[in-house]
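A single structure is presented below for examination.
With one protein chain withheld, the remaining protein chains of the complex are depicted in position.
This part shows chain A:
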Amino acid sequence: MSYDRAITVFSPDGHLFQVEYAQEAVKKGSTSVGARGKNVVVLGVEKKSVAKLQDDRTVRKICALDDNVFMAFAGLTADARIVINRARVECQSHRLTVEDPVTVEYITRYISNIKQRYTQSNGRRPFGISSLIVGFDFDGTPRLYQTDPSGTYHAWKANAIGRSAKTVREFLEKNYKEEDMESDTETVKLVIRSLLEVVQSGSKNIELAIMKYNEPLKILNQKEIENYVLDIEKEKEEAEKKKKKT
């Protein structure tokens, strides 16, 4: 008997197959990378190539949930839309009942609760998205959280989801340096470098967003990304020259 039909059925060895299949769907989505610096949070996503006649401004994978929180996702775009809508409403409800903006942890917990509920009711399937939720709390602390279809969430210093997430994560583990995170540009460069590892055809397919405490979200335009990429290539050349010398 196959145990993967209904979401509410455990397999004999303790798996919820539908949830695991949802995670497979996430692995097919385009890559998203997030990093948390000391004073800045950065999200970068791989832009899927658009058809010639498509207006590419309508494809936005980085969405604001409130003034102080935004998120990127990997997986089924339609599922993400629902989750984002609910999260946006909850951010405003929180402001109404508690007279304070949400903390990043609160809204992450809320989203994870929704996702978990869908793994435990019949007639529904889990959401096929993982999300990276970034932002600043009321007191200025930067935060980065990741959720997945099972409804678990964790805090990260830097993480990647979607296609080739594993490769990117390994790159981040190797190259994440605490001192670098003090500088905003270094944090941005880390995200761009990690995306360049897996994105074909370079900076044209990268979308980047930066957020500083008490400032609105800033989505970098093509030129600015180009500048960072040029910097990165220069640094790479210098590092190679140094290696050749020694």
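Note that in this section contacts are C-beta pairs under 8 Å (C-beta built on N, C-alpha and C of every residue); 3 or more make two chains touch, one makes a residue touch a chain; residues count from 1.
Everything below uses one rule, namely that contacts and distances are computed from a predicted model.
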Name under which UniProt lists the unshown chain, selected from "tRNA splicing endonuclease subunit 15", "SAM dependent carboxyl methyltransferase", "Dynactin subunit 6" or "Proteasome subunit beta": "Proteasome subunit beta"
Touching the absent chain when the full complex is considered, from A:Y21, A:Y106 or A:Y213: A:Y106
Selected from A:T97, A:S201 or A:N214 as touching the chain missing from the view: A:T97
Contact set of chain A toward the excluded chain (per top definition): 96-100, 103, 106, 109
